[in-house]
Structures are given as structure tokens and as C-alpha cells.
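Heads up, one of the protein chains got dropped from this complex, but the rest are sitting where they should.
In this document, chain identifiers A and B correspond to the written order of the chains, with residue numbering beginning at 1 in each.
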Amino acid sequence: MITDLAVQGAQMLLVLLFAPLLTGLVRKVKAQLLRRQGPPVLQPYRELARLMRKEVVLAENASWLFRVNPYLIFAATWVAASLVPTFGTGLMFSWSADLIAIIALLGSARFFLALAGLDVGTSFGGIGSSREVMIASLAEPAMLMIVFTLALVVGSTQLSTMAGVLLSSEVGLRVSLGLALISLIMVAIAENARIPVDNPATHLELTMVHEAMVLEYSGRHLALIELSASLKLLLYISLIACLFAPWGLARPGAEPVALAIGIASYAGKLAVGALLLAFFETAIAKMRVFRVPEFLGAALMLGLLATLLLFVSKSL
Amino acid sequence: MTVTIALSCVAVLLALAALAPAMRGSPAATPIVYSVALVASVVSTLAALGHLVGASAPASVTLPLGLPWLGAHFRVDALSAFFLFVVGLGAGAASLFALGYGRHEQAPMRVLPFYSAFLAGMNLVVLADDAFTFLVSWEFMSLSSWALVMAHHRERDNAHAGYVYLVMASFGTLALLLAFGLLAGADGGYAFAQIRAEAHAPALAGLVLMLVLVGAGSKAGLLPLHVWLPLAHPAAPSHVSALMSGVMTKVAVYGFVRIVFDLLGEPAWWWSMVVLALGGITAVMGVLYALMQHDLKRLLAYHTVENIGIIFIGLGLALAFKAHGMAFAAALALSAGLLHVFNHSVFKGLLFFGAGAVLTATGERDMEHLGGLIHRMPQTAFVFLVGCAAISALPPLNGFVSEWLTFQAILLSPQLPSWGLKFLVPAVGALLALSAALAAACFVKAFGVTFLGRARTTAAERAQETDRFSLAAMFFFAALCLVAGILPGAFIDALAPVAQSLVGGRMPVQSGVEWLSIVPIAESRSSYNGLLVFLFMVVSGTLAAFAIHRLASDKLRRAPAWDCGYPDASPATQYTADSFAQPIRRVFGTVVFRARERVEMPPPGDMRPARLTVEVHDLIWDALYAPIAGWVAFAADRLNKLQFLTVRQFLSLVFAALVILLLVLAIWQ
Partner (left out) sequence: MRGLAFDVAHLLAGSLVLLSFMQLYQDRLYALLNIFALHALVLALSVAWQAYIQDASHLYVTAGIALIFKAIVIPVALHRIIVRLGIHREIETVVGVGPAMLLGMGLVALSMVLMLRVTPEADPLAREDLAFALSVVLLGLLMMVTRRNAVSQVVGFMSLENGLVLAATGAKGMPLVVEISVAFSILIAFIVIGIFLFRIRERFDTVDVHALDRFRGEQS
């Protein structure tokens, strides 16, 4: 009981610690690929510390919702990230929220973020919120189709059970899992506001979605929102790793050696994920906003196809 | 026992309806009527809850009313107890709300008697145990709600709304009449007990299903028979809108469940496919229509259509499982659908109450004339936010629970052997997921444009908070949203007797599960704990806030909005409801609504302003209703000639009819 609680607590701290590191690594690799030096890998930690210490400048007509939002968004994202197996599958509270609930928690974070964009009553916030809900209206169904595919293959919607079953060799390589992986990568790119869907480093009105919604935030509020965005990226990479590359995950009730191996392999997977993401973002240009629905529509179709294949035949 | 209590409450409500006109002119009429209605509803709710939770045996009573050889049968079993509970809860909350809201009514006598009659009618439909009583109560409910829709008949669109409503309601009742006629059988026994005992031919049962889908479905709001809903629901006073959207549509669902699950016996293999397909299409189209609206109440009414689609998806799945003998899965799907019935009546009621509060405070229903109300009406804004979050299926509130259970039911359906279902169910699952995501978008728009931002008109700038009674009703529903989200196990257990009686199976007992989670199928398969998720979120949020405020900084100052350095003083530059919906309109609306944007740019030198026009077509109205209205008008025109005949010609018509009837009689013998 105590060890289980310790593992769950360690997971919660680990995701919080690794998230800015992941963002820093992605930025560094992108810069190096563009033949720049790039900021140091630990720079996001310094940025968060600096923002936390600064005074918040609030618009005159911002409401209580605007002030409470960053904490709501952070809470939802942190709870979701704590329930995705990173180094071990035996998370104590994994039965309290399955994969559908985790996606819905991320959905609530997005709901409140979109409201924050509308709160101050500027046109930038409106642009961000309206585009964000358009992207979400297709990304969320695609994600749910992926959940269905995985649940039909594994026989459960609990993430820990899924990771456990996929770790054992009884599943093998399946078409539906391949389609689900591609669909998940497309959805992850859209949900984390990466190129080609959105540019995380821009402040041009025509090209921003996520940045537009948080334009009015400053100080500790902005720090929390940046941290939530990093946590979300970590969550998606962990999800892909635990579902499609589950090797190295420690079983429930394992000894400290297995846990250490789990943490090391997790760090490795994060590094690989960051590298791949950086390569991908540098190699591709951003899409027009109205090509994004086609992109996500394709992801939805792939997820639907994968689910359909599993409904039709158990071995696909 | 429960039957007598429920019938006495109905009798009190009917007496209230009859006595209300006697109090004309007295300012105490409104509080008296609504308080009595509140007490009657609370009593009936508690009685129904006691019956449901205590899993009592069905009780029935026959009164010597109505047709002399039939009498009026009334019965309370698990299903009617559940719906009685939903009706009573909604009615009680609406009466509480109206104690405050009703004070602003200009012509109370147009509302009060019909309000109690409406409540009585809804209760009677749920209690009815024979076809005649059912139909009479159904018509009574329709007519009293029609009178309420026409309460503000001088406003421009309300008369049209009332007319469409009357036509659709009559059409629905006709369909139900035909359905009951087919069900009654050879010896003409109309009591439900007799109908249940009879074995119906499959072709007949199929025809009855289609008729019930038309009759009950049009009252509930299934596509394409939903057209009256977004016209009539906003036209009525707000507490009545809440009742019509939140409760009357559920009474229609009750009619469907009672006839299809209870009276028709074993379902055929294709029934579920029709219900699932209709449910899926209704869900997506409903929310797409809602996204195009900028009238707050019309948006909420269209959104009811979406939720009815979700309920019918659950019911369709239950039918599919029942047809193939999978009682356990059928119980899961049915519980998901019925739990959504309860959840929707709660949060839709809450949202309509909020819309009513906004209407009294500002006099506006159009979102594009509102804005910034979170500063003027903070409490209303808070409960409206809870309602928006609940309806968008965000954990830990109740909307998520019923949607989660529906998804679990969909995940059980690969076991169904039918090929059609193997393709239909994943498609319906995708439609359900799509409608859930679009619903969140819709309510970000509704809350954001109405309550957030800056006030767009002086009416919005000068709004005042609503009165205590309205706030009490809204807070009650908001609390119920949270409780149903955190402790769903109790609600699922309460629904077990209903599932047992209708599909012969039940979900696992939830009350023993540790930590108050819910386990719909098996522990190893899936579970959800709303309480833990809620506590987790609260703890992490407060921990973060506390840590940051102590360790980092808690300083704050106010300044003008940043807006990238170009702040605009005019509130007209912020996003409107239409502009918020533009990306979605462009993605989905071009196909579904033939939405087109046209820009008229005058040539340089011309002083006229440029004009942007957005055209949105309601394809269902254009394709289905407009032609029918055209034909009816054409036929009516032709038949009009009968008005202008001479006396001799009228006599010859009568003579011809008589001769033809005699000929028919002669030939037939």
C-alpha cells in the first residue's frame, strides 16, 4: 500500500519535473537542425521561475474566471498526466479514471482555456478560441476512435491494463494498431499545437491558435499555462510510448531495480520522442487553417477504419 | 400507495388549474399557484423516489372516469416511478424558479392555469396504464403547453411557433393513435396489461415501431420531426421552456420506452438499426444547428435535440442487445440512456433558468446584444458555467457519466452477430463522439459570448442579479449536477429495477464497490471514480495556488487589456456568436446547411459600406416541410371552391354521398 502510494506520488512529481525538460530538448534540437545554437536545455525551468516571481498584470475587465482558470487547467492536466503509465504500470489510482476519462479531463482543460480567450473581450482571444474549438471538434472524436480501437484489442479501457496486455506478446502486430498509431500521432500533433497544425513559437495573428488564447496572461498565470502545455506534450508522448513502445515498463509490485530500469527507459523514450518531434516540425511547413479539418478528418477516418476492422474480425 | 399519492398530487394540480382564474387580478395569485405546484411536485417526487429506491412491486388503480366500459387505469412500476421522479424534480425546480421569475409576467392569467394543467398532464401520461388514458393525457399535455407557448402571442414569431407546434403535436398524436389501434388487437382490449399479454405479428410490431418513432419521436425532437422544437421552446416563458425541453421531451421518451420495450415484446433484428441511425443523425445535426444560432434560448432548444439523439442511441443499443438475448449489455445500454434522461433534465433545466434570468435582467435573448454579464450577475454566471460544463460532458460532473456509460455499451457491441450492426455501431460511435466535441464548442460560445467579454449594449451594462428564488432553483440544480457526477453509483443502482423489468438483466451492484467507483461491466475492464477525480483536481489546484502564492509571488495589478498593443475601445470589435462559429460553419456548414458567405465590395470611390452576408439554409425544412405546406395550400385552394356552391349543388353533393354509401353497402354484402 505504501509502496503503491509512493509510486503514484513519484509519478506525479516525475511528470512535473520532466515536462519543461522535454520542451527544452525539443527547442534545442530544432535550433540545432536550423544550424543555430539554440537556448540551453534547462532554459524552460528558468523561464518558469522568472514568470512565477513576476507581478500579474490583469486586464481591467478580466473576471474571476480569468484568474481561476490557470489553476483549473493545471489541475486537470496534472491529474490526467499522473494517470498515464510512464515508468510502471501499477499506478494506484489508475482505476479511478480510464483513458476516456483522461481524454475528457484534457477536454475540460481546453474548455476553460477557450473561455479564457473570450474573457477579456479582444479579437485575438476570439480567434484563438474559435479555431481551437474547431480543431477540438475533430481531434476529440479521432482520439475516441483510437481509444475504441485499443479497447477492442485489449478488452479494457484502463490504461494500466492496456499497457500490460500490449507489453505481453499475445497481441502481435496488427493492422488496426498500426492505423491507430498513425491516427494518434496526427491527433497528438493537433492537440499539442505543433507544426503543421499550429506554430508554438509565433505571435502573428494569422498563424496562432493556442498562443492567441493566452495572449492576455502574464506572470504566474502564464507560467502555469506554459507548464500545462508542456505537461500535455509529455502526456501525449508518454501515451504513445506506453501503448506502442511499452518495453521497459515495470510491472505492478516490482522491486526498485525494475523501477529504475523503467525510469531510465522512460527517459530514453522521451528523448527519442523529442528528437522525432523536432525533426518532423523542422521538415514540414505549417498548414493553412482550413486544411487542418481535412488533416484531422483523415485521422478520424483512420481511427474509424481501425475500429471497423476490429468490429468485423477479431484478428485484424 | 405510491399511485394514490401521485394521483392526489395530480388532482391538486388540476384543482389549482381550475381555481386559478378565480384569483384574477390578485397579486397573490402567482405565489400561491407556484407554491402549491412546488409542494405537489415535491410530494410526488419523494413518493416516486421511495418507490424506485425501495424496489417496490408495481401498484395499480382503476378509476371510474373516461369511457364507461373501460375506466381509467393508472399504474406505478419501476419505469413510471423513474419518470415520475424526473417530472416531479423538473416541475418542482421550475415552480421554485417561477416564484421569482413569475413576478415579471405581464398577463399572469395566461400562464398560471395552463401551467398547473401542464404539470398535471405530464404526470398523468407517466401514470397511465391504458391506451385511452395515455392518449387523453398526452393531448392534454400538448394543448396546455400550446396555450403556454401562445402566452405572449403578441410577439411576432410566437404565433407562428404556436401554429407549427399545434400541427406537429396533432400529427404526433395521430401517429400514436394509429399505433395503439394496431396494438389493441382483435377483441379491442386497450388496457396495457391486455396489450402486453397479446402476441403481436412481426410485421405489425414493425409498423407500430415506425408509428411510435413518428409520434413519440416528434414530441421528443427526433430528426426530421424536430422543427417545432426550436420555434416553440423559446417562445414560452422561461420556466415553461425549461419544462418543455427538460421534462416534456422525456415524457415522450417514456412513451417510446413503454411501448417499444414493454408492450411490443421481443424486438426484431432491424428495429435497433433504425433507432440507432436516427439517434446518431439527430445528435450531430442538433448540435450543428445549435452552433449556428445566436438566440440563446433557440440554441438551448436545438441542443435538446442533440441530447435526445444521445438518449436514443442508448435506447437503440439496448434494443440491439435485447434482440440478441444479451440481457447484461442491454441493461448497461438502457441504464446509460435513462441516466442521460435524468442528467439532461437537470442541466438543461439549469441552463434555461439561466437564460430566463438573463432575459429578465436585460430584456434580451440575442447573445450578440449581451456580454460581460459575469461582472453584473456573478451568481447566475457561476451556475450557468456549471451547467455548461455539465452539458459538455466534462468530468467530474454528471454529463460525463452517462456519456461514459454509453461508450462502454458501444465497446460491448462487437459481440452482436448482425452485419448491419457491425457497421452501424462504429459509425454511430463516431457520430456520438463528434456531437460531444461539438457540444463543448457550442457551450464555450454560449457562455463566452453571453457572460464573458465586454458588454455590447446598454441593456447588458445595466443588468442586475436575479432574485433569491430563481437563484435557489439554479443552485439546487447545479449542486445536483455535481452530486450526480461524484456519486453516480447510487443513481445506477436506483435504475436497476427498471432495467430488470424491461430487458431482464441488471448492471452489477454499485453500492458495494470500494471508494464509491462505478464498475459497469467488470473491475478488470473499466471503472470510473468521479469523487476521486474531483478530489484530485481540487487538491492539486489548491496545492498549486497555495504553493505559488507562498513561495513565488501573489502581487497583481490592473491595467488596460494588452491586445498586442492595439486595444480597441469599442466592444463591437470583440468576437460575436456568428464569428465564433465561423470556422465550424465553414467546415461542416457548407455541406450540411449549404452555408455561403458573400462579400459585396463596392468599387473604389463609392461611399457605400462593404457588406458580408452569410446564408444558412435549413435543408430539412426546405426539402420536407415547405413542399408539404405547398401541397396543402394547393389542395386547400382547390377545395375552397366548395364554399361558393349554390343550394342546389350542395344538395346534389349530399345526394351523391348517400347513393355511394348505399352502393358500397350493396356490393360489400
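Here is the rule we use: a residue touches a chain if its C-beta (ideal position, glycine included) is under 8 Å from a C-beta of that chain, and two chains touch if they have at least 3 such contacts.
Just so you know, these numbers come straight off a predicted model, no measurement behind them.
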> Quick one: which shown chains sit in contact with the chain that's not drawn?
Replying inline: A, B
> Among A:Arg53, A:Arg67 or A:Arg174, which residue is in touch with the absent chain?
Replying inline: A:Arg174
>> Touching the hidden chain in the complete assembly: which of A:Leu48, A:Leu270 or A:Leu309 does that?
In response: A:Leu309
> Contacts of chain A with the missing chain: which residues?
Replying inline: 172-176, 178-179, 182, 293-294, 297-298, 301-302, 304-305, 308-309, 312-313, 315-316
>> Tell me which stretches of chain B touch the chain missing from the display.
In response: 419, 423, 591
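Keep this in mind: only the chains that are shown with their structure count from here on.
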>> Please tell me the distance, in whole Å, between the geometric centres of chain A and chain B computed from their C-alpha atoms.
In response: 35
>> Per the contact definition, I'd like the list of chain A residues that touch chain B in the complex.
In response: 52-65, 71-72, 74-76, 78-79, 82, 93, 95-98, 100-101, 104-105, 107-108, 110-111, 114-115, 117-127, 129-131, 133-134, 136-141, 144-145, 148, 151-152, 155-158, 161, 203, 205, 215-216, 219-220, 224, 289-290, 293, 300, 303-304, 307-308, 310-312, 314
>> Touching residues of chain B toward chain A in the complex: what are they?
In response: 371-372, 374-375, 378, 385, 389, 392-395, 400, 404, 407-408, 410-411, 413-414, 422-423, 425-427, 429-430, 433-434, 436-438, 440-441, 443-445, 447-449, 452-454, 515, 517, 523-529, 532-533, 536-538, 540-542, 544-545, 548, 551-553, 555-564, 567-568, 571, 573-575, 579-584, 586-587
